[in-house]
Each structure stands twice: as C-alpha cells, then as structure tokens.
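Note that this complex is displayed minus one protein chain, with the remaining chains in position.
As written, the chains take the letters A, B and C, and residue 1 is the first residue of each chain.
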Amino acid sequence: MAPSLHSLPTTVFLLILAVAVASAAAAASPSSPPGEDGIRVVAAEKRIDLTGPIVKVFLTLKVQNAASASEASYVLLAFTPTEVQHLAIVKATRAEGKRKKKTYVPLPVEPSHLADAPNGASLYAILLSTPLKPAETTTLELFYVLTHSLEPFPAEITQSESQLVYYRDSAVILSPYHVLEQATYIKMPSNRVESFTRVDPTSRSGPEVKYGTYSNQLPNSYLPILVHFENNHPFAVVEELVRKVEISHWGNVQITEQYKLRHGGARHKGVFSRLEYQSRQSISGASSFKNLLARLPPRVHSVYYRDEIGNISSSHLRSDSYKSELEFEPRYPLFGGWHCTFTIGYGMPLQDFLFQADDGRRYANLTFGCPLLDTVVDDLTIKVVLPEGSKSPEAVVPFLTEQHLETSYSYLDVVGRTTVVIKKKNVVGEHNVPFQVYYEFNPMFMLAEPLMLISALLFLFVTCIAYLHMDLSIGKSQAS
Amino acid sequence: MAEPEPTTAAAAPAPGRLRNAFGGVLCAFTLLLIGVLAFSIRLFSVIKYESVIHEFDPYFNFRVTQFLSKNGIYEFWNWFDDRTWYPLGRVIGGTVYPGLTLTAGSIWWLVNALNIPLSVETVCVFTAPIFSANASWATYLLTKEAKGTGAGLMAAAILAMVPSYISRSVAGSYDNEAVAIFALVFTFYLYLKTLNTGSLFYATLNALSYFYMVCSWGGYTFIINLIPMHVLLCIVTGRYSSRLYIAYAPLVILGTLLAALVPVVGFNAVLTSEHFASFLVFIILHVVAFVYYIKGLLTPRLFKVAMTLVITVGLAVCFAVVAVLVALVASSPTKGWSGRSLSLLDPTYASKYIPIIASVSEHQPPTWPSYFMDINVLAFLVPAGIISCFLPLSDASSFMVLYLVTAVYFSGVMVRLMLVLAPAACILSGIALSSAFDVLTRSMKFQLSKVFNDGSAVSGDSIAEGSTASNDTKGSSTSTVNTNSAKIENRTEKSEKPSKKNRKKDREVTGSVPVKPKKEKRLSVLPLEASVVGTLLLIVLGGFYVVHCVWAAAEAYSAPSIVLTSRSREGLHVFDDFREAYAWLSHNTDVDDKVASWWDYGYQTTAMANRTVIVDNNTWNNTHIATVGTAMSSPEKAAWEIFDSLDVKYVLVVFGGLVGYPSDDINKFLWMVRIGGGEFPHIKEPDYLRDGQYRVDSQATPTMLNCLMYKLCYYRFVETDGKGFDRVRGYEIGKKHFKLTHFEEVFTTHHWMVRIYKLKPQKNRIRGKLKKLKSSSKTSSTLAAGRKKNPWQ
Amino acid sequence: MAAPRLPVLFLLLALLVVACRGEASGEGPRGRKVLVLVDDLAVRSSHSAFFGSLQARGLDLEFRLADDPKLSLHRYGQYLYDGLVLFAPSTPRFGGSVDQNAVLEFIDAGHDMILAADSSASDLIRGIATECGVDFDEDPEAMVIDHINYASTEVEGDHTLIAGDDLIESDVILGSKKIDAPVLFRGIGHAANPSNSLVLKVLSASPSAYSANPKTKLASPPSLTGSAISLVSVMQARNNARVLISGSLDLFSNRFLKSSVKKAGSKLSHEKAGNEQFVTETSKWVFHERGHLKAVNVKHHKIGETNEPSMYRINDDLEYSVEIYEWSGTSWKPYVADDVQVQFYMMSPYVLKNMSTDKKGVYSSSFKVPDVYGVFQFKVEYQKLGYTGLSLAKQIPVRPYRHNEYERFITSAYPYYAASFSTMGAFFIFSIAYLYHK
Partner (left out) sequence: MPKAAGDAKLLIQSLSKAYAATPTNLKIIDLYVVFAVATAVVQVVYMGVVGSFPFNSFLSGVLSCIGTAVLAVCLRIQVNKDNKEFKDLAPERAFADFVLCNLVLHLVIMNFLG
C-alpha cells in the first residue's frame, strides 16, 4: 500500500537534500571545498543508460581552472549516499591532445576525505596525471555503474504484465563546482515511458528523455527527477557467488562456481500457468528469463552444470579459439523473486594460466568477476587453492578487495593447501579483469602424494605377508 | 583366502603343494576379478545416466545418512524427525534399520579422514556395488564350506551378475537389501563354518554377523527361522553332533541379545512369533544333547531305563514351554505376527486386510517371466545342483537344499523376495556347474593319461592321485576352468559396447582356449569327445547367462526412475520434471510449508525439496495415509477442508497424461480410493468405477470427474491440444473445462509431469443470499459455521 | 536561480506525501485517506456535520462524484485510499475503473467502507451490500415502516421516520457513553443471515416494524418484518476490514443529526437525536480508531530458562507469553481482558488455558507439555465482539525421550543386576580356577 520500504529513506533524504539546496540557493553562498575554488565545469554532458538491469552513466566534464587559481591536481566528483551504496565502479579518462591525435589516458579515482559536500553527499577525487594549470581546460570522460538502482513499481506483477521500474536521479549534475552548461540524457529500453518528471527545458524523443540544457548551476544543486518506464530485461542477481580455483601442477586448473541466483525484478504474483508460459511466450512472463549465458575462457574441458540434487541436463557449450560460451537453463524459468542455486565446474589447461615471474615466483593469471553476462553479484568470494606446499602467496587485484588466507584439504593432503580468499561486494561485468596470485612453490612437493600412495601399497603387501606367516604359526601352536 | 591352503598343503606331497600354491594364487586372483566384475557391472546406471540416488526409499536412506554424517551417531540414534508425517512426526532413530546408514556413514567418515573429499551422496551411490562384491566373496566362502573351492568360485561368479540381485544393487539404489544380502550370505557361511569346525570363535563371529544382518534388514527373520529348521532337520535325520550344539546354542543366546539391542527390533526379538521357532528348537536341542550325554555315560541297558525318565521329563518341559509360548502368542495382537510376515505365510492376507501392503508393486506375487528374467538359466541348473548336493549329503549341503526350498516358496509369495532366492540359486547352480565340469574334466584327464603313458605305475599313481587327492585336483582343475569363465565374463563386461553377436563370438574363441590343446587328440577316445562337447555346451550356456545379465544390468535395471529418457528421432530426450518440481519447492516456498502428495513422493520431497510432508513411503500410519487418500478422492471443497486442517500449503500431483508417463497419480488413484475408503466409509469405491474399472473419459462417473485428483491433474489440460487427449489412458478426458475455486496452480513442470497447487486462503467475506445465488450462499454460510467459531454465542 | 528550483521542491513534497503514507499506517492500524463518493455534491453540504466530525478526527476526505470518469481506487497495484464512504445510493454504475468488484477487492485488501443506501438504492449498491452479507429488501419501493416506534413529527407522516433505540450492546462499537436518545432512520431495511458470524446488527428495528411500500396498500405479507429487520449493521471481514451498511442516507444528514426527536407514545422528548453520537462512534469503529488489537512478541520457553528452544520434550514445563495492545485512536494501549486463551494444538487442542494478564498488555500462561510427541502449535484464536480477530499460530515440535533420558537403575531390577554381575564374577573365578587347576 505504500512504495516499497527502501524507497522511503531515499525520498526522505531527497527532501532534506532539496531543502538544504534551497536554503543554499537562497543564501546564494556556494559551499565550495577549500583549495578548489578555481575550478569550474564549463560544459557537462551526462548520458544515463537504463536499457539494462544495471544503470550505466557516461559523464563528460569539460573542466577549466580559473586564471587566478593555483594548480589543481585533482577534480572532485559528488555522489549522493544512495548512489554511493549502489556504486559498483567508477572509471575516469582524460582526453589528451588535439582533435586529430586524441588519446584517452585512464586516471585513478579514489574517495576523497579532505572535503565533504553538504547533506552527506560524498566526494570522489579524480587524480589528474598532469595538474591543471591556471586558465587551462581539459576534458574528463567519466563512467560509473550503479546496481540495484531501478526500483520495480508496481512491486508485484502477474505473469501477463510487463515490468515497470522507477529511476531516481537529478536533472542537474551534483557537483561541488559551478557548472556553466549541462545536459542530461536518459535512455530507456522501449518507447513505453509511463511518466517522467519535467524540469523545463525537458524533451522526450522516443525512448530518450533529455533534461536541459541548463546553464549556470550553483555548486551542489540537485533537482530530483523520477522516471517511470518499462524494462523487461532479466534482472538476474547473483546474491552469492563462490568461485573456487584449484591449481594442480599436474597440468589442470579446476574451477568450481557455486551460484545463488535470484530474479531481482518485480515479484511474481498469483498463479504461474505453464500453459500460458508455453503457448504465449511473447506476452506472458515478459520479464522472466529461462536461460543464462556464461562466457568462459577458451579451451575449457569437462564442463559440468548441476545443483545439490543432481545434474541439470539443459546446457550446451559453444567453444572457439577466443572464448567458450556456456548457455544453460536453470531447472525452471525464473520469475520475479524466485530463487535458484546451481554449480558450474570446468577444467582448464594449466599453461594458459600459470606463468613464471621474473623473480622466480610463479603466478596464476586469472579473471576476476563473474562469467555470467550482465548480472550483478552482490557478494563475490574467490578462493584460489594453491598446490600443497606453496608458500608466501600474494594476490594482486586492480581494485579494493578484502583478502585473507586459509587452509583447505583435498585428495590425500597432509599439511593442507594454502588458499587465498578474495571477497568483494557489488560486482558487475566491468570487474571482469585479470588479476594475479603470486606464490613460491618447490617442485619436490609434487612427488609427495605419489610417494605416499606407493608406500601405502608397500605397507599393505608387507602386512599381507606378515599375516600369512602369523597364520601358519598359529596353526602350528594348535597342532602342538 | 590363503588360510586353508597351507593346512592341506601340509598333508599333500611336494608336487601337490606346488599345485596348491598355484591354485591358491589363481583362486585369489579369480576372486579379485569376480569382485571387480560384480562392482563394475553395476555401474551402467552411472555411465548411462548420472551418479544419483535412485527411486524412493534410497532417498530416505540418503537423507538419514546425511543427518548421521552431520550430527553424529547419538543425534541419529534419537532423531525425532518433524518434517515427515506432519503433524505426528516420526522417531527415525527407533524405526529404521540402521545397518545400511551406519555402514555408509562410517565409509564416508573413513574416506574423509583420509582427506578424500567425497560427498555423502557419492558414498551412498557406490555402497551397493561395493557390498555386492563383498556378497560374491561371501558366496564363495559359503559354497566352499559346502562343496569346495571350485563350486565356490563358480557360485561367486554367478552371483556377481545375477540379475535379481543387480536389480536391487545397481549404483545408486541405496537400499537395505544392498548390504543385507551380503550379511545374509555371510551369516550362513559362518553358521556352516561353525557347524563344520565346531569352534566357539566362529560361533561368536556368527552371532555378530547375525547382529549386522538384524541392523540391516527386516529379512533377518528368515535367518532366525531357517537355521532352527536346519537344526531340527539334522536332529530328526539323526545327524545330531555336538558341533551342531556349538553352532546353534550360542547363536540363539547371543543373537537374541544383540538383536534386542537394535532399537527397531527391541523386545520383538523375544516377544513376536517370528522368533519363537528358534527358542523352541533351542530347548529341543538341549533335551537331545542331554539325552546323548546320558547315552554316552551309561550302558545300553541302563540307558533304556534312563531314556524313559529323560523322555518323560523332557516332554513335560517341552509341553510346559510350548504352553507358555502359545499363551504369549495368543495374548499378543495379530497372534504376534507382523502384517508383512503374515502376508508371507498367507499370500492372500495382505490383499484381504492391508491394502497398503498390497498397493506396493513389489509385494505382489511374481510371474513366471519374472523368474526367467531374474535368475535366467539358473532356474534350470538348480535341480542339478540339488542332485549334486544329495550325492554326499553333508550338513552343509542339506542346509543349502533347505535354504533353496524355503527361498523358492517366499519368492513365490512376494516378488521382492526373489532377492533371497538369488543367492541360493546361484550357490546351487554353481555347485551343479562345478561338479559337472569336475566330472567332465576328470574323465578327460583320465582318458588322456591312459592314451599317453601305458606305464601301469604312472597310470596307477595317476589314478591313485585322481582318487586320493581328488579334492586337490577338483579344486585346481575346476578353478582353472572357472578362471577362464571368469576372465571371459570380465572381458565381455569390460567391452560392453560391441553388439551381442561379436561379443558371443569372442567368448567362443576364448572359451575354447583351454580345450584347444586337447582338440587334435580327442579323436582317439569317444567319451573324451563327449566330455569336451559337454564342456563346450556348458560354456555356451554360461555365455547365454552372461549375455542376459549384461543386458539386464545395462537396459532393464539401470534407470533411476527420477529422471526419464526417451529416444526419438532427434536423439535422446530427457524428462527431468521431478527434480524440477522439487528444486522449485525447495527454493521458492517457505521452509515450514507443508506439502501434501500421495505417499510415494514423500521421501523424495523431504530429501530433495526439504519440505514437510504429510505422508511418506514409510507407511506406518494407515489413518494418516487414508486421510490424504480421502482428500484426493473427495470434491474440491471437502478436500480443501481436510488439507486446511492439516495446515497443508501446497498439493503436489504427478500427471503423465501429456507425455504418456504411465505410473502417475491417476493410475495410482484406485489405491487412494481403496485406502481412503478403508478408513472413511463415505468414500465408496463403486462411485468411482464405471463397469468395474477406473475411467476418466466421457463415461467416467460424476464422482470421479469431480474429485480433487481429477481436477488437479487435468486443470486446463484441454487447452494444450484442444481435445484433452490423455496419452496414458489413450482417450479424451471426460470433463474438459472447469475452474478451481479453492486451489490455484502455482507451478507446473516443463512436461506437466508434476503439478503443484496452492491452497487459496479462506474467503474473506461471507455473501448474503440473493435469490439467484441461494445455493452458493448456503454452502458458504455452512462453511462459516464450520470453520469459524463464534465467541459470542 | 531559485526560480526553476521551487516547483521541483513542490513536486518533491508531493512525491514525499505519496511515499510517506506507508509510515502513517506504520504508527496506526489504518491510513487516514478516505474517498467519499456521492451522487451530487449537495450531499457534501447536507451531511457536512458528519464529514466535519471525520475531518476533525484527522481523516482527509476526498469528495468525488460517483460517476466521475477519472475515478480509480488504485494505481500500479497500490491503493490510493484507505477508506471509502459510499454515499451514492442511486448511482447505477461508477465512473472510471471502479465497479462492484473493484470495491470488493478494495475491502479484501483490508480497507474500510461506510455504505449508505436509501429507497432509491441501485442494484450496484445492493450487490455490494449482498457481497458483504447484507440483503436489502428486494422490493425497490419498500421502506421500513413502524406504526408504533416512529418518531412523532409535527405532520402525521407515513411512519417511515423511525426512532430506533434497539442498539447492540457493545462499548467497542458504540463507545462507552450510552446513546440514550433514539436514532432517527428513514430508509430501507435489510436482513443479515444469522449464521453469518461476520455481520452484526448495530441498529435493529422494533418488533412492530415491517418493510413495505408506504404508498401502496399492503397486498401480500411483507417479506421482512419485526426485529429481523436490521437498519444499520456492520461487517468485519476475516482480514479485519470493517464495513458499515446503513439503509438510510439521511441517518448521516445534518437534519437528522441536529433535529430533536420525540418517540411516538413516549413522554420525554430529546432535543437532539442520537444520530450524531451514533454516526460518530460507529465511524470511529469503522475506521479502526477503536477495537483494533495487535499481538506482538510471542515468546515461549521452558520454565527456568529464558531463551526459546527449537524443540520441546514430552512432559516439559513451559511458559508462553504474548503482548496484546489495543489502538485507542492515538496510541497503542495495553489491552486488558480475562478471556484470552492459548491452545497447545496438534489436530486437536491438547492444552487449553486462560492466560493471565499483568494489565500492561502481557498475557502469559504456563503448562506441561502433554505426553505425546509430534509437531504442535501454540494457538491464540481470539474473536471478541467488535474487536479485530487475533489468530496467532506458532509451530513447535515435541520430541520423545532421548535414549539416556529414561530412568536408570530401577530398584526392582537390582536382583537382575546382581545376577548378571555375579555371573561375570563367576566367570572370572571359574576361568582362574580352570586355568590353575592343571
């Protein structure tokens, strides 16, 4: 009877924010962070892509340093608290050079604590490679991804309805700087747009809504907008993914991935009629999905797909020299709010992944993230199980993760295998980048288990012989 | 294995010792191969399908094993399971035969202690094959006790692949019988061993293995009745010996005590009639023993006098005891017999009184084809075996015959007891074959030696050797033959892919290998020829048997009934609907929701979907099952009320009409009606019958067309093809378009094989009555009166 | 700069209102937004006193014409209103997306309704009433006539203006203060199925009343007569949605609320009819300002322990407690009664006990688990006249004794122990003797 609960705080927050903004505007005294007084955003363009289940935002800032200011080593970026908690990844590049030979150099982005914007908005600092000289302008290309930012409304739909979602944002860019000129484009998957907030000038052309251009916005200004539109993309959310990478120096890398999958869209309400689903595929269960696509490395072998009660016999693997694609179906089509769990396992040739570092250590070069295409992983755990006897492991991941070590036992282990555990929340497809695990390994350990087996067998035979002799002796004693 | 060799070797001359050593090693090797064969012939199900638990009961055992491996023995011991038989619950620890579970559990524990990460499921899947290997070894020992090594090997080889045993012990059919057969045979072996050696040591072991049997299977009563019968037989036939006493008396005492330790048996071990026979024989045995003792002491003349006294006393005692027993029996309900064993003694009992027992297909009496299917050529070899048992009638061989006879009777009553018959048949036919081979080969040997060296001495000692150390020759020679046959079987088994024809061919080739060197010389003497032909014939016969077994293992018995396959022109088509439904239940319903279905699916639902069920395959409470049956066979509203009173949230029905899956709920419906009607007389079977049979087509009775089962199965079925053609029954359904008022469809699997419905909540308002809706308002108001109690009146 | 921003703020506020209605229901049992459907807006003025009292209690009313084409009760599956006042007796069909089923779904979604009909009641209204378990007299012309207990007016009318005083005894529905002045009523009567436990007759007609067409002569005996006729009745659905159905729209009108009343034949005349108090109190009840119970933190534990076990053993002693509060219109007050019962239930109640209360809302009871194992339920089924029904059920399994919980070493068994130990002793002695004998 009221909007779903987690929308409440957001709205409340928006109110506070807006009020504060209003007061700020009334006072007309921009609370500009210290040291950055000089920077102004000359032109800004924000393109929000809502076509998928994940919100992708492309932001182009043309930043200018004031003539009278000192050099600026970084440019700040502001996010609202809700955005921050849904923010999966931020990338920034800077356009170098002139029209012709224009190159984009990636810039590091990190949360900055030195200055904080009003109303709990938090700032991220883009560290410029070369500081911005007074009166110089540069162009920054920003890209960030928000997960769980499309709120299904209505929250419950029947099989025949299609899924409508809310998206909340601001018409103007929330920025600690003075923005001279800006426009925001929101792109939606279909022409079916229920409603959108008008902040003139606002125009809509088909699936795209344009806000702006607005000129000369004060810092920290925020004009909440609400877009309500149809989005029938499968909202596949992996609530929990545990990837276990077992490296065996006998030439195989075995990967086991345990998924806990949920349809994150509008919850399914009332009956599920297989008849409707099978006969009118198009209109019934428009937002449901029945198969998933996983992009695996090339040359994978012995792929299996099962869950806790046995194999699931509905998957096939397309493989070429660049990648292998595993297309598989859960046991049943997933409707809004339905869960399912499954396990995918596959082996890969060792030489594709294990290399010798210059310092003599070995390192495994693996891919981070989740092989499923455009899904959100709420909670990702990667366990790299190094061969028994490997020492001083160290994982190198290009972004912030939580890591620790543990020991796991496998076939006939004695001391157990060192396992590097890497955890990260809120992972999206952009995180599928290579990462390395370095470790030292003494090849002698490879012989441990064979030797163990041999000795065991030897022991067995010895006992057999001993038994025979013993048996004879007993017989004799009784004979006497 | 190697144990008996040296003792005999001590007696035998140097060449004999050598040959024995060789024979021993060969024998061990053969046994190993037989074990491998027994294990690997049961892996077809894993190869063709997947490594998964089969059918129904195994799922329960699997669940119990999981619990055991998680919570340890004591938790398991007094595990009160609140997820089945809602709301009654079930005391698993006290009502289950723990042998299988404990076995698998300890295997799992052992394996994980070695850091070999096998899942509980894997261990469970492969328990049965492992134990069938053990069983074949046990068979070897048993037959060896009766008829020497050769027969032993033969019997072991035959048992390793006897179809009726395979049917219960393929990889994945994780059921009590899998280990029970091993325990059974091994107990018999130890009994005979004790009987032959008369050592208390084996008697103890015997009691222990009997204990294991009691833990494993309800069929232990077979042992505790068969052995007394044998003892009695021995006494009556005047074969009493003190060894018999040693073999039997401790077994009864220790066995009874141990059996009483198993919770599920408990005091039944002394209170129910299944066990009284043993006590009676126990007493008789003592009397007889006493008599013999006196006889030993006295001179014949006095003995007569003593006899009179002893007899009178003994008889008095006997009568007293018998009286007590009879009194006990009479006092206890059902004359102290459990329903199943009663239905064993009186085959018509179950169908008359206990429809639940009758409703289980494996409790039906078997048909003749099933005999051929299950024990194939053995059926013909067995009589020969019996004859050769009688040739020198020893205690052991008489026991074999007795075992066979009883087993035949029981298997005739219940098809599942074909399993008990299988070892007996194997042993006897093993004996038959080996003695046949023995005769043939010895005659060959004799002829050949005669042909070659006319030196009387040589021939003489050869004859002497043949006669005196016949035991050894038998052992070695037959063992060689057997190794060949065993090897053959292995080979065929290893190359299961090639078609039967060339498989048979290469058996012919290999089969004739051992005979080849003799081939060119056999022209000389005619009986030699005959014997060679006979050998060949026997080998071919074995060949047929092997072919049949492999076929049975590969085709007939390897399907794990939860996933079905069908071959069509576009290749293999898989029907995995059951697991689809169970997975849906386990992930998309509340963890405490109750699921009602017919009891066949209870075990699977608890194990795979982890949801509370109302009834399951352990059919201990007839009333509860009858309640569900009644609900299924009553009209929608009545059914809703029954289910609602049981807090049922979901109803699960199995429906094969769309894809033609024959064993679905409509075909089981007669049992629902019968069992329901047995408890609740307002369900009358005739209401559902149209001229004596269940129909759901246009001629079906209105009661049938309005019962819940019909509606849940055929809800919106007509819209699939427009006619509503049922592919199982093979006609169009009677009532095509109807609505559900108290249930709503929440899930239906891909092939419609499982349909899950949810109970709608109670109506929120109660309509008033306008003229046009009088009827409905009346029902709803009565519903109000019934459902809702009214504090202010 | 502020210029473009301000409208945005307003929009934001509006959005916030939409959002925060959830919270409104958070602190009270029901929201406060009520849709009033009328035939013509004149009703708004003619019944202003009633509406005034509602608004005074903080309900915000939205007046719409019943055939307003833009009428809609919900949007995107969310209901826009929490209550419905249906003062449009004669409307043949509602406008917009609303129809009979929409109204009924509205109620089944747990919302409340006041429905007033009169002699011009349309089939639509009658249909809704029927669905709520109340049947108006089918004869469209019929009115309730009472030649004894009519309200004597200056002109000798047709005795269709009835001074009803046969009220239900329930402080919950009619408030603690007794309504002594009779309630004026002019309209059609209805009947409720007595076996229908959900419907209560709040204001019944006197035995001398009957329902017929006042214009025409009485041809056949009237279908509805005597105190079987209900003038005003309430229905509380199983989901505690409350509906008030009155056969007379005038009952709520200013005229009746204000006018004095003198019952025919009785001396004393009240200068003010009971209507005002009646409609106020009943509307309070309908909109859940009274008689709404909630049960919170259900607890149970073994006696002597505090934490809740996942399973009990047979013959355990346990204590069960639950807190019950009543909504007083402004806040949750502890509910005090002595007839709240708890059952320990498995297919039939094994234990049925009255729970004792500490006057602060906590009800508790302690009892011994029966000697039966199985999956039991703690059940509280509390249905009291006028109050919302409580039905709590909490599942708890009860297990039999563990193997080590049976009593050991029974005295009567000591001889057996002695015997077995003696045999063991004998065994040792014997073996020693046997071994050293030779």
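Operating definition for what follows: a residue touches a chain if its C-beta (ideal position, glycine included) is under 8 Å from a C-beta of that chain, and two chains touch if they have at least 3 such contacts.
Keep in mind that what you see is a predicted model, and the values were worked out from it rather than measured.
S.K.: For the chain left out of this view, which of B:Met229, B:Leu298 or B:Val540 touches it?
M.R.: Per the contact definition at the top, the residue touching the missing chain is B:Leu298.
S.K.: Just name the one of B:Leu261, B:Ala316, B:Leu393 or B:Leu537 that touches the chain not displayed here.
M.R.: Of the candidates B:Leu261, B:Ala316, B:Leu393 or B:Leu537, B:Leu261 is in touch with the missing chain.
S.K.: So that we can see where the missing chain sits, which residues of subunit B does it touch?
M.R.: Residues of subunit B in contact with the hidden chain: 197-201, 203-204, 207-208, 241-243, 245-246, 249-250, 253-254, 256-258, 260-261, 267, 270, 289, 294, 296-299, 302, 305-306, 309.
S.K.: Since one chain has been left out of the picture, which residues of subunit C touch it in the full complex?
M.R.: Counting over the whole complex, subunit C touches the hidden chain at residues 408-410, 412-413, 415-417, 419-420, 422-424, 426-427, 430-431, 433-435, 437-438.
Note that only the chains that are shown with their structure count from here on.
S.K.: So what shape is it, when you link every pair of chains that touch: line, ring, star, complete or other?
M.R.: Per interface graph, the chains form a complete graph.
S.K.: Can you figure out the chain closest to the middle, judged by Cα centres?
M.R.: Given all protein C-alpha atoms shown, the central chain works out to be B.
S.K.: Nearest whole angstrom, what separates the Cα centre of subunit A from the Cα centre of subunit C?
M.R.: Using C-alpha averages as centres, the distance is 49 Å.
S.K.: Please work out the Cα centroid separation of subunit B and subunit C, and write it as a whole number of Å.
M.R.: Computed from C-alpha means, the inter-chain centre distance equals 59 Å.
S.K.: Can you work out the whole-Å distance between the CA centroids of subunit A and subunit B?
M.R.: 53
S.K.: In subunit B, what residues contact two or more other chains?
M.R.: none
S.K.: Which of the residues in subunit B come into contact with subunit C in the complex?
M.R.: Subunit B residues touching subunit C: 74, 77-78, 80, 82, 86-89, 91, 93, 263, 592, 612, 645-647, 762-771, 777, 781-782, 784-785, 788-792.
S.K.: What does subunit A use to touch subunit B in their complex?
M.R.: These residues of subunit A touch subunit B: 270-275, 279, 307, 309-314, 331-332, 337-341, 409-414, 468, 471-472, 475.
S.K.: Quick one: in the complex, what on subunit C touches subunit B?
M.R.: Those in contact with subunit B are residues 104, 107-108, 129-135, 138, 192-193, 195-199, 235, 237-239, 241, 311, 346-347, 373-377, 381-385, 395, 397, 399-403.
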